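All protein chains of the complex are present and in place, except for one that has been dropped.
Let's turn to chain A:
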Amino acid sequence: MSDGRDRVLARVRRALADVPRGERPRDVPVERDYLRTHGARTAGETVDLLAGNLADYRAVVHRTTEDGVGELLARLLSRRGAASVLVPPGLPPHWTAAVDATRVHDRAASTPWELDAVDSVVTGCAVAVAETGTIVLDGGPDQGRRRITLVPDHHVCVVRVPDQVVGSVPEALERLDPRRPLTWISGPSATSDIELDRVEGVHGPRTLEVVLLAAGEGGRAADGG
């Protein structure tokens, strides 16, 4: 093993014989004059952009407030006909208090087959990116292990707005911790492999619903779905 290592590194060094000896990696210039965000927006406009881009990639977007979130989630799950719903350990209990479906908790010993038998999963998120219509999960207590948002066919993701929403990809990376397993999700699973027709739903959840949860009362309770 160390053989291969020495060989490859020696080849790399020989190949770079033209690089001046004193040059350090930082000496190679990288201009970062690209934009940090594309356009100026208020917090509210950033949330609107997120909603628009999520919908553009066929996520179903809903808006609610702390007062309405329990009722909305109950409604989404019953409309889906979900008999069981996976709940990460740190999900605020009042979010799913009104839900009829059986709550299933992810255990270390849960097999993929067990997860496959669950209808829906409800999670929070780490951050959402408005310009790209992306939600990012980092395995936090309200999101759970990666597998629980992968195997069930229906994922409901709650985004606290405007706090968890950033404008752009650079802003998102700044907020994320690379030591955590990260999943960036932009719309439901899709493929264009057959004559380039976009088909939703191959292996990941075929339905992605995103709930934009505004702090406090008085937010728009309008429901996109």
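The criterion applied here is as follows: a contact is a pair of C-beta atoms (placed from the backbone, for glycine too) under 8 Å apart; a residue touches a chain by one contact, two chains touch by 3 or more; residues count from 1.
Everything that follows uses one rule, which is that contacts and distances are computed from a predicted model.
Of "Sugar ABC transporter permease", "Cytochrome C", "Iron-sulfur cluster-binding protein" or "Acyl-CoA dehydrogenase", only "Iron-sulfur cluster-binding protein" is the UniProt protein name of the chain excluded from the display. In the full complex, chain A touches the hidden chain at residues 1, 4-5, 7-19, 23-25, 28-35, 38, 53, 57, 108, 111-113, 116, 129, 131-134, 139, 145-147, 150-151, 169-170, 173, 178-197, 199, 201-205.
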